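Just one protein chain is left out here, and the rest sit where they should.
Entry: chain A
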Amino acid sequence: MKPFEYIRPATVAEAVAAAAQPGAAYLAAGTNLLDLMKGGVSRPDRLVDVTHLDGLDAIETLADGSLRIGALVSNADLAHDPAFAKSYPAVAEALLSGASAQLRNAATVGGNLLQRTRCAYFYDTASRCNKREAGSGCDASEGENRTHAVLGWSENCIATHPSDFCVPLVALDAMVEIEGRGGHREIALDELHRLPGDTPARESVLEPGDLIVAVRLPPAAHAFAAHARYLKVRERTSYAFAVVSAAAALRIENGKIAEARLALGGVAAKPWRARAAEDVLRGVAPAADVFQEAARRALTDAKPSGDNAFKIELARRIVVRALTLAAAGTPARMPALPASPFASTTGAIHA
């Protein structure tokens, strides 16, 4: 690991000033960053430790009914908060389907949003990677790429964003609160991550010094609590990243879908909101044929980036099944195997 200067700021303003310097990076739990630093993938000159800052670890309901989650709340504390899991069950299920219990105890909300891709060529410093070293090339494009992107990729980068948490969050219109050199601002989570285009090294819209201080779910987000699921296909049932995942949330009134939310994970460099699919579900009764049409629309623009054409059909089926499970209703208790298609309590067998 390259040597670095360690700074522990006392205030958010001090943190922003220290992290705005070239070569600086924020340290929260470090579950992703330290791994990257040990491998020489990330080589910061300065770490700005935000874990001792006050006021960033609260889960609070605001006066307008929105929920504000501090950036330092751990993945586990959020998922196991009974009120949170009841109001936003798909988010809790997504959190519990990610990583291991040890990692969830440490990993933070803000860090989860900013975790790096798990593309093996990004991790291997002997490989060419436009994300790690701009302009060097992309060895994934001719390499082992069966788990790579099928939406929003470019010739320069076919990596995916690995977060489970972000998938239901983006479906529920989550907002991200940021403190930066220009003061406080907020953006939609859907606008945080960038597609690779010609500049895959620029993964988000954050500027030097920008610190995510909270994620906020708007008041409308808990209206989906009765019909919300996260479904994740992975190479093994636990402790693995998504090959494809989907968050589906429905607001059902008088037997019809008043409003639908759908997002996909493991398919692109960002959590992929499928608005065209949501539109086709509005005002209709939940049924297999409309779910299939929604799935078709969600993947209209998909194309393989390598040996991964199977992911497009897999994603369609995951969408149908996630919608089917959501329509059947949120289970009273978190499934023993969160988000697993093999879970014994999920109900639907096949899409």
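What we mean here is this: a contact is a pair of C-beta atoms (placed from the backbone, for glycine too) under 8 Å apart; a residue touches a chain by one contact, two chains touch by 3 or more; residues count from 1.
The rule is short, and it goes like this: contacts and distances are computed from a predicted model.
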Can you tell which of "Tricarboxylate transport protein TctB", "Cytochrome c oxidase subunit 1", "Peptide ABC transporter permease" or "2Fe-2S iron-sulfur cluster binding domain-containing protein" UniProt lists for the chain that's not drawn?
"2Fe-2S iron-sulfur cluster binding domain-containing protein"
Give the residue, chosen from A:D49, A:D81, A:D124 or A:E259, that touches the chain omitted from the document.
A:D49
For the full complex, which residue in A:P9, A:G30 or A:G265 touches the chain that was left out?
A:G30
Taking the full complex into account, find the residue in A:V12, A:I59, A:L103 or A:A120 that is in contact with the omitted chain.
A:L103
Using the document's contact rule, name the residues of chain A that touch the chain not shown here.
1, 3-6, 8, 27, 29-31, 34-35, 38-39, 47, 49, 51-52, 76, 80, 99-103, 105-106, 237-239, 336-338, 344
